[in-house]
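Excluded from the complex is one protein chain; the other protein chains are retained at their positions.
This part shows subunit A:
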Amino acid sequence: MSSFLQIISSRTPVTALCLLDDLVVSADGPFLRIYHYETGQLLFWTNAFDDQTIHGIAHVAKLASGHVHLLIWGRSMLRLVILVPISKANTVPGPQDGLKIFLGQSTKAPGWILALAVNAGSGQSSGMNCDCTAHAAFLTAQNVLYTACPTDRAALLVHEVAAGPRCILYSANLIWDSSFSLLVAAGTAFGDIIVWSTAASPGSTACVHYILTGHEGSIFGLQISERLPLDMEGQKIARFLASCSDDRTIRIWLLREDPGLRAPGYEEGASGQYLEQTGFLSKNEKRKIDDLSSSLCVASAMGHASRIWGVRYINAASWLKTQSMKLLSIGEDATSQVWELDEKENGFALHHRASFAHHFGKNIWSVAVDSAANPRIVTGGADGAITARRLQTDQVEAPLSTLLATWSMESMLESADLFCQQTLNSFGKPAHFAAVSAPKNCKADFFRSYIFIQETALLMTTNEGLVLLFQEDETGFRRWSHIATLSDIAGYSVAAGVPQKPLAFLAGAEGAVYVFDMKGRTMMPVFRVGGKVAGLFVELVKTTEDVDTYGLVATLMGNSPPQHIILAHHRLSEDILVVRRVVLPLEPSVMVTSMTHGPTGRDQWSVFLGLRNGDALMFSHGGSEGVTQPYTIPRVHRGETITGLRWLSGKDSQDVLGWLVSVGRDGACAVNQIPQSGSNVLLVHKLTLSLGSNLEGLYISPKNELFVYGFHGTRFIFHNASLHRSIMTVESGGVHRVWTFKPNVTTDGGITGGRFAWTKASQFMIYTSQEANHRVIQPGGHGREIKACAIAPVVLSGSKLGPLIATGAEDTDIRLSSYDGTTFRCVSILRKHVTGIQSLKWSSDGRFLFSSGGFEEFFVWRLRSVPSVEVGVVRESACPMSNEKSDLRITSFAVEDISESKGKQDGDAMFLITMVYSNSTIRTFTYISSNSKGTWTLRATHRYTSACLTQCSYLSVDAGTSILLTAATDGHISLWSMSGITELKASPDVTEIEWLGTIRVHQSSVKAMSVVRLNRDNHLILSGGDDNALGLTHCVLHKTGSPGMSVLLIPRAHAAAITATALWLGVSSQMKFGLYAVSGSNDQRVRVWGISMDLERSDEHGVVLRKLGNGYTAVADVSSMALFPSCDSGPRRVEVLLSAPLSESVIFGPWLLA
């Protein structure tokens, strides 16, 4: 790697994984990373190969010294890696201790390494003459087997062992049959599996045992099991072979132990001829192969939505005990799936057991499974993420996430000792409770409503009026106890609670509201509203040393308006008193669906109500004043129900009273900013989450992270919206049922799971999750190819994050990430585009982000700092389409801020935006952002040839003439002028853009373009072409007449198309300029160039270019490049962000610039 270029951070697909006790070893691109499994802490990372990706990691040995030997490989390179723990004396080694890594010498194998197996026995016993502690065998894609032995200097000696039938393989697996022989399963591109064996010594011969036919597409994954007894007596020993393919099936083959067995056509020993596909095999032999194959394929199943990349045994050893074992498959659909193979009377069967979707987009490329009792499964995806979870395979440990229990009405009453009792008045209830007989027929009763009081306690009401308490003690013992039987909740009741306190509220048809206090297990009526309570909403408003203040909103059936009640709970005396009770002036037809309290003062109260029609209302009252007329925030969630509301106080802010956070059944989360004075409530955030439309509530953790919950399909989902990952999913059977939920809050304010209770088919169920359903060891990014990136030129006002990085991908998402110098953190995901993103640009003040895609999608996003969601994002406007059915792509655009009051934080803004389209048209708009609304005015249009335009940039924008630059797939660069376009007129005409000139730079498509303004009239344009060439076009604008353009072309600048460029000015004097350029290409090289320009020389020597640096990048198809805003002081350090298909980003630097 050149000294000019250094990779500081990178996120590319995770292509290899290995589990080593408490460590996870992973590979992305050439980087080897070592994480601590439990804490997810990155212990060490290093660049293990110069210029290629790591495709496999295998554990070789752990020495007595604690050193761990690994073999890593990628393509045809192989390398020994030694991990040396540096543990402090007298402490147990842990993540706090360091790790050192020694890399052996890179060794080149004669072909692409598909599979590698380490010989558990010593290398000595195999008769090979080397004194290593262990050695490995590997198979290349040409079906040739080699052994590799480490030498003293940690280099590797490679010997050819034997060659199987020759053909190109897509997958392979090998296993040491003994310490001196090997069994190979090789998967071909044509769907056959060749099973062969050989001795491990050089010059051995392959014995082809089986040709397995049946798969209808390429074989992508294979695994041979250990020897397993098929009968109780251990007489029949066999191996299973698991395979997966393009045809979406997983197949299990039974390989009998029979060393003399030969595949038809291979009886005379392997001649290295793989005849079947060349048509030489006789029909008879072909039929024999097919017949044998179908008898050996004992089970087959389908499960993934697309191609299956790999299959692994999870607990093959359990076959011995249970005649069953679990398998794991990973696939293109970014899921990992669990399968169970068993043998019953009717033979073997493969059953689908579970499916985990913890990666974004497409493709899980790597997997590691350990063989512990509850095995850990670690997967690495194309999204760059590493996720892990444990699989429960035995019942020794209590599972952390499980369906806790299921009760029928009968079993619940039985547990509460209520079943068949005649009277219940022996419970010593306070006098105001009428003694009620037990239900005549318990079977007719049903679960009415329930609410969690604590994590381990739940209050339940039944239709017959029974109130029962569910409790689970420390030992896991669960019981129900009878609390009360209330006549006025019989037939109808609602329940509500607060997550922070062990209190629950109940109300029934007659208007009495009861409170249950877990502390004394007491149930008391606190007040009465005059009517049947339709909805009960409660919130802990404030808490002082000895008083907790609660606010309740009770809505009533019929024609009565809702009431707002303030209760004071004196913790010492346990009295609950009504402090204040007001009727909220609301039309009876209005449906209240959620509530939160706004700012409260001394005897001053305010409350927000979320409505079914999507509006939010604010009421305030206090002292002797009555309730104000409500302030309405209309259509917060379009016309959909607001299901959750939370208030975040602006605290000491001069301008902002606070923020109203809401979720609704439009599937979005919104934040409205409420000002201190005036009435301009501002929508500062609204983004759609990926959970479908049935969002049912939100929770803001003590750590200020935002969580939402709701239903997606038939599943209940609890989701961390700040980290964009699911915490808990429960198969609940659908949304239309009675349910309740409480998140688990740890002592440090984190959220690790929750409890979900629901009724399904007259059964009451509780699901508990004490830890998140998966852990994220390495966070990932986009799940599909990144097409565009842009870095905000300035830090967002009020934000603690650095300049935001916007990336847009083929998955139609735009992500905003922050970069702290080592890692990328996704701050928000903007979902609105329905096509892949084509281009992204920021406004110069960082307040606006512009994005374009297919179907003429062009969006303006407005960003603000907002608590809890960090960056508030609103899609302010979409550019009107030229026609509704348009399928044009907006491939590029130019934006210039032409506001009069440029840079004012909340002022109006005006932009000149020129877009170029895939049908060769150019359109220019003025866009005015005022009061969070956008107005578009089409100012000018033109049409180039019919070539797709690919690039667009302004050379100058001013009141007189603005100059526009475009490039197209025909390799030409064109200049255009627009007159008077920045003036604001009441009704401007649409004018035609004037063509100034065109020059041919490239032979084919211009794939990247960067412009630097040298002085008023001189510009330098750097272009990267599909023709592998870089173009430097010097452009001179003249006051009159056409501009001058001269081209310096550098053909063969890269070995492949140049897809991204960056250009900046280093030094300049009056007529001399020093510039730096970076180019990125599909050849996976990033090159740095130095350019000097002398404007006084008009001949071809006016521009001089030098190569400065050349580095490899794991980013396979660089699609875009962006420069970080430069620092003001210190050594000049330029960082460049690359974004590309199937990888997030790589940053290069620092470069010392003279």
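Everything that follows uses one rule, which is that contacts are C-beta pairs under 8 Å (C-beta built on N, C-alpha and C of every residue); 3 or more make two chains touch, one makes a residue touch a chain; residues count from 1.
Simple rule for what comes next: contacts and distances are computed from a predicted model.
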Listed names "CAF17 C-terminal domain-containing protein", "Putative tRNA (cytidine(32)/guanosine(34)-2'-O)-methyltransferase", "DNA replication complex GINS protein SLD5" or "Trafficking protein particle complex subunit", with the criterion being the UniProt name of the chain not displayed: "Putative tRNA (cytidine(32)/guanosine(34)-2'-O)-methyltransferase"
Which of A:T643, A:S877, A:Q1084 or A:S1120 contacts the chain that the document leaves out: A:Q1084
From A:H59, A:R75, A:R262 or A:R825, residue that would touch the chain that is not displayed: A:R75
Touching residue (missing chain; options A:A354, A:V547 or A:A568): A:A354
Residue among A:L888, A:I928, A:A967 or A:I981 touching the omitted chain: A:L888
Hidden partner chain, touching residue among A:T198, A:S245 or A:S693: A:S245
Selected residue (touches chain absent from view) among A:S918, A:S1010, A:T1061 or A:S1079: A:S918
Touching residues on subunit A - with respect to the absent chain: 13, 15, 52-53, 55, 74-75, 111-112, 141, 166-168, 170, 189-191, 215-218, 220, 245-249, 273-275, 277-280, 302-303, 305-307, 309, 332, 335, 337, 352-357, 362-363, 365, 382, 713-715, 729-731, 773, 887-889, 917-920, 943-948, 950, 969-972, 974, 995, 998, 1000-1001, 1003-1005, 1007, 1026-1029, 1046-1057, 1082-1084, 1100-1101, 1103, 1105, 1107, 1116-1117, 1141-1142
